[in-house]
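For reference, the structure discussed in these notes is given below.
With one protein chain removed, the remaining protein chains of the complex are shown where they sit.
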Amino acid sequence: MIQALRISAIAIACLMFVAGLAASIWAIAGNPLPESLPQLLSENMSRSGVEHPVTAVLLNFRSYDTLLEIGVLVIAGIAGISMAKTTSLEDPELRTSDSLLYALQRWFVPLMLVLAGYLLWAGADRPGGAFQAGAVLAATGVLMRLGGIPMEFIRPGLLLRLGLALGFTVFLLVALASAIGGDAFLAYPPAMAKTLIVVIESVLTLSIAMVLLALFVSAPVNDAEDPEEGGSS
Amino acid sequence: MTAPLLYALAGALLCGLGLFGLLCLSHLLRKLLAFNVMGSGVFLVMVGLPQHQGGPDPVPQALVLTGIVVAIAATALAVVLIRRYYHLSGLTTLDAEPTSREGGQE
Amino acid sequence: MTLNMWMPLFALMTSLMASLVIFVLPEQGYRLRTAVNLGAALVKLGIVAVMVWGVFHGVDYGLSFTMLPGVEFVLKADALSMMFAGLSAVLWFLTTIYAVGYLEDSPNRSRFFGFFSLCVASTMGIALAGNLFTFFLFYEMLTLATYPLVVHRGTEQALRAGRAYVIYTLTGGAVLLLAIAWLQGLVGDLPFREGGHFGDADPALHGSLILIFVLLIAGLGVKAAIFPLHGWLPQAMVAPAPVSALLHAVAVVKAGAFGIVRVVYDIYGIEASAMLGLLEPLAWLAAFTILYGSARALSQVDLKRRLAFSTVSQVSYIILGICLFGPVGATGGLVHLLHQGIMKITLFFCAGNYAETLGIHRIDEMDGAGRRMPGTSLAFTVGAFGMIGAPPLAGFITKWTMGTGALASNMDWVIGVLVLSSLLNAAYFLPILHRLWFREPRGSWPHERQWGRLETSAWLFWPPMLTAAMTVLVGVLASLPFSPLSWAELVVLRAYSS
Amino acid sequence: MTEWLLDGLLVIALVITAVAALLSRDLFRAVVVFIAFGLLMTVAWVRLQAPDIALAEAAIGAGLTGVLLLDAVSHLGSKRPGKRTQEGGEQ
Partner (left out) sequence: MTLWLMAGLLFTPLAWAVLTLLTDFSRGRLVSWAGILVQVLVSLGLWLAVARDGGFYYGLGGWDAPLGIELRVDGLAVTFVLLTAVVAGACGLHAGAYIDPDKPWHRYFWPLFWFLWSGLNAVWLGGDLFNLYVGLELISLSAVGLVALGGQAGALRASLRYLLAALLGSLAYLLGVALIYGQFGTLSIAGVATWLSDHPVPSGSGMALALMIAGLALKTALFPLHRWLPPAHGIAKSPVSALLSALVVKASFYIAARLWLELGQPIGSLAAAQLIGLLGSAAVVWGSWLACRQQRLKQVVAYSSVAQIGYLFLLFPLTFSVSETVSLQAQQGMTLQVISHALAKAAMFLAAGNLILSVGSNRVDALAGVSRFLPFSLFSFGLAGVSLMSLPPSGGFAAKWLLLQASLGSGQWWWVLVLLAGGLLSAAYIFRIYRASFLESSGTDQFFHPSRSLEVIPLILAMLALGLGLASDQVLTVMALPFEGEGAP
C-alpha cells in the first residue's frame, strides 16, 4: 500500500518533471540563438588539420575533454580489473560450446576487424573515428571471448596495464610536447595537426577496445577481501 | 515544430522515464537500464535542441560522443560492481539493509 | 617602543608555549615538566609585574592585526586588564606548585598540566583582550581548555559534570557570539575604551542595545554563575582540587565576571548603562544570586560543594558592586575580583589538603582535623573569616567599600543584602570551624602526624599558607599603593573620569 | 509528410521500447528490448544528421552495453553464491 503510494508519488513527480522540462525546451526553442558556434567552427576548420568537423571538435578544439574522457575510461578499466580474479581468467563455465555462436564468430571476427580499421581511417574526413572503431574492436573481442577463444593478454598483468595506459600516454605525451614546443598545453602545430591526430586516434582505438574488453572480462570476481573499517566489526 | 525539436521533446520524455526507473526500480541492473535510457534522453535534448534552429551542429554531436563513452564506462564499471556485490552478498538490490542500520537509520 | 607592543603577547605566550612543550614531553618527565611549569609561571609573573608598573605610569601596551575583514585581533593592557592578569599570574604560580604536589602519582599528568597551562593562557588572553571579538576568542578557548581538567578523573561522575559544564558554557558562548556579532553589525568593531562607546548613542538604537546587553549578560552570566545559569558550577567540583581552585578563584567564573565588567564599563559605559536602565535589574539579579548561593551553601554536606555554592554567591558581589553606579561601590566590586580569588583559592587548597592527606570530603568528617593539620586549618579559618567579612581581612574591605558605595548612590537595600549575606556566610562557615577546632576526632587518621615533619607534603602545605597570608595582608595594607584596593580605585578613577 | 510520419513513429517506438525495457517482468527480455531501444536510437541519430553518434550508438549503445548486460543477467540469474534471497527479475 505504502509502496504503491510511493510509486505513484514518484510517477507524478516525474510527470511534472517531464512537463516542466518540455515547457522549457519549447520556450528555449522559440528564443533566438545569440551565438552561432557552428559558423565559428567552420571558419576555423582549416586550422584544425582534419576535414570532419566532429573529429576536429573532439581532437583539436576540445581535445582536453577527450583527454579527460579517456581518463574516465581508464579509471573504469582500473576499477574493473582491481576486482578481477588475479589467478586464472579461464573460467571453464564461460566457454560456450554453442555451435551457432562459434560459426557466427568465424565469419564475424575478420569482418569486424576490417570494419574497425575502416572506421578509424575514415575518421579524419568522414563520420567515424577512434571511439567507433574502438567499440567495434571491443565488440569483436567480446565475441571471441564468448566463443571461448582464450585471450591471455587480458589477464590483469603488466601487459594489460600497459595496454590500458598506452593510448592515454601517447595523448598525454603529445599534449606535453605541444606545451614544450608550441604555445599552449594541447596546442598542435598546424602543420603536424593531421599526423598527430591520426596517431592519437590509432592508439586510442586500441586503448578503448582494451579497456572495454577488460571491463567485460573482469566481470567474474575474486573472493579476496579487506577488513572493513566502517563495517560492523 | 521541427524534427529536431520533436526528438528533443522525446528526449525530455525519456529523461522522465529514466528518472522514474532510477527511483522506483529496485533491481540494480534495471536501475542501470534506466540510467542508460535517461542518458539517451539527455543526449537527444543536447543534439536536438540546438539543431532546431541552426541545422546540424558538430559541437553538441562531439559532446554527445564524449558523453556516450563516459556512459559506457560508467555502465561497465557498474556492471562489474554489481556482479561482485552479488557474488559476495547474493543480493541484487540495495533495498534490504540487513546490517549497518543500528543507531543511525533515517 | 616595539618591545612594549609585544609585551602582552609575551605574557600570553609564556603559558601557551609552556602548554605546548608539556604536551610533547613524555609522561615520565616529572622533573622537566615541573621545571617548565614553574619557570614559565615565574617568567610570566615577572612580565606581568613589569606591565603593572608600566600601566601605572601610563605606558601603552598594545598589539593588533586584522583577523577578518572588519575585525581586529587586539591585545592591550589597561588598568583593568592588569588587575585580572596580575591575579591569574600570581595564582597560577601558586596553583602550579600545589598541583604538582597534588597529582604526584596520578596518571595523565602531561595532559593535565598541558591543559592547565592552556587554561591560564586563555585567562591571560581574556585579561589582555582589547575588544569584544578578541575577548570572545579566548573566552571560548577557556571553555575548551577546562573541559579536560573537569573530566580529568575519567569517572562517570566527572564525565557527567563535564557534560553539564560544556552544555552550559557552549550555549552561553553561542549567545555571546550572537550578541557580539549583532553589535558588530550594528556599530562596527568596538575596542574596549574607558568610559564606553554609547554615551551618546542614537536613540533609535536603544532598543537593540538593550536587547544586546541582555544577550551579552546572559552569555557571560553562564561562566559568572549568575542565578539561573549557575547549575554547572557545583557539579564541576568533582574535578581535582587544584582545578576547582583555578575554576572558582581565577579562571572561569572570573572570566565571566570580568567580561561583565568590560561590557558595562568599556563597551556601554557606566553612564550609558545606567541611562538605558540596565544596571538596576542586574543589581537585583546579582543580589538575589548572592543570597541564593549562600542559602544553598547552608544545606550542603560535601565540603567542596558548599564552597562551590559559596562561589556562586561571592562572584555576584563583583557584579553587584559595578551596578552600584558610583565610584566607591564600583571599587568595592572590582576589588572583590581579587579578594574573592585569593580567599576562595585558600579555601579550596585547604579542602584539597584535607581530601588528599586525611581523605576527608564531607563536613561531618572534619571533626578535630585542626589538631592533625593545624597549618591548613589555620589557613582555612583565615579564608572563612575573610569570606564572612571579619575585619581586617580581605572580605571586610570589600563589604565595607560596597556598603559605603551603596549609601552614596542611595541604594540602601544593598546594605541589607550585604548584612544578610554575611550572616549566611557565618552560618555556613562557623560550624565548619567549630568542628575543626573544638571537636574530638572520630577515630584515628589514616596517617598520624610525625614530629618534625610537615602535616602534609610541602608542595601542598605552602600555597594555602601563602594565600592565607595574602588574605590578611591585602586587608591590612589596603591603603598602600599597588594594593588591590588602590589599584581598583585607579581603575574606577580612569573609568569615571573619561 | 512521410518524414513526419517516420519521425513520429520512431519517437513512439523509442518511448514504447524504453517503457518496455524498464517495466518488463523478465530481466532478460528487458535487456533484449533495451538493445532494440539502442538500435532505434541509432536510427534517430541518423535522422538527426549525426552519423558519428549513430555509429557510436550502434557499436557502443546497442552492441557493447547490450552484450555486457546480457552477460551480467545470465551471471546473476544462474550461479548462486552464498545465500539466495531475492529473485533476479522481480520488481
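Think of it as A, B, C and D in the order they're written, each chain with its own count starting at 1.
The definition used in the following text is that a contact is a pair of C-beta atoms (placed from the backbone, for glycine too) under 8 Å apart; a residue touches a chain by one contact, two chains touch by 3 or more.
Quick caveat: nothing in here was measured; it's all calculated off a predicted structure.
**Student:** The chain left out here touches which displayed chains?
**Tutor:** Taking every chain of the complex into account, the missing one touches A, B, C.
**Student:** Which listed residue, A:2, A:27 or A:191, touches the chain dropped from view?
**Tutor:** A:27
**Student:** Among C:108, C:404, C:457 or C:486, which one is in touch with the chain left out?
**Tutor:** In the complete complex, the chain left out is touched by residue C:108.
**Student:** Among C:166, C:209, C:342 or C:373, single out the residue that touches the unshown chain.
**Tutor:** In the complete complex, the chain left out is touched by residue C:166.
**Student:** Where the complex has a chain not shown, which of A:10, A:37 or A:203 is the residue touching it?
**Tutor:** Missing-chain contact among the listed residues: A:37.
**Student:** In the full complex, which residues of subunit B touch the absent chain?
**Tutor:** So the residues of subunit B touching the unseen chain are 8, 15, 18-19, 22, 28, 31, 35, 38-39, 42, 45-46, 49-50, 52, 54, 59-60, 63, 66-67, 70, 73-74, 77-78, 81-82, 84-85, 88-89, 91, 94, 97, 99-100, 102-104, 106.
**Student:** May I ask you to list the residues on subunit C that touch the chain which is not drawn?
**Tutor:** 23, 65-71, 73, 107-108, 110-111, 136-137, 140-141, 143-144, 147-148, 151, 153-156, 158-159, 162-163, 166, 170-171, 173-175, 177-178, 181-182, 184-185
**Student:** Residues on subunit A that touch the omitted chain in the whole complex?
**Tutor:** Residue positions of subunit A that touch the missing chain: 20-21, 23-31, 33-37, 40-41, 44, 60-65, 67-69, 71-72, 74-76, 78-79, 81-83, 86, 158, 161-162, 164-165, 168-169, 172, 175-176, 178-179, 182-188, 224-226, 228-233.
Assume only the chains that are shown with their structure count from here on.
**Student:** In whole angstrom, how far does the Cα centroid of subunit A sit from the Cα centroid of subunit D?
**Tutor:** Their C-alpha centroids are separated by 19 Å.
**Student:** Centre to centre, by mean C-alpha position, how many angstrom separate subunit A and subunit C?
**Tutor:** 71
**Student:** Where does subunit C touch two or more other chains at once, residue-wise?
**Tutor:** none
**Student:** Among the residues of subunit D, which ones contact at least 2 other chains?
**Tutor:** 52, 56, 60, 64, 68, 72, 75
**Student:** Can you list the residues on subunit A that touch subunit D in the complex?
**Tutor:** 54, 93, 119, 127-129, 131-132, 135-136, 138-139, 142, 146, 212, 215-216, 219-220
**Student:** Enumerate the contact residues on subunit D facing subunit B in the complex.
**Tutor:** My answer: residues 3-4, 7-8, 11, 14-15, 18-19, 21-22, 27, 30-31, 34, 37, 41, 44-45, 47-50, 52-53, 56-57, 60-61, 64-65, 68-69, 72-73, 75-76, 80-86, 88-91.
**Student:** Any idea which subunit B residues touch subunit D in the complex?
**Tutor:** Residues 3-4, 6-7, 10, 13-14, 17-18, 20-21, 25-27, 29-30, 32-34, 36-37, 40, 43-44, 47-48, 51, 55-56, 61-62, 64-65, 68-69, 72, 75-76, 79, 82-83, 86-93, 96 of subunit B touch subunit D in their complex.
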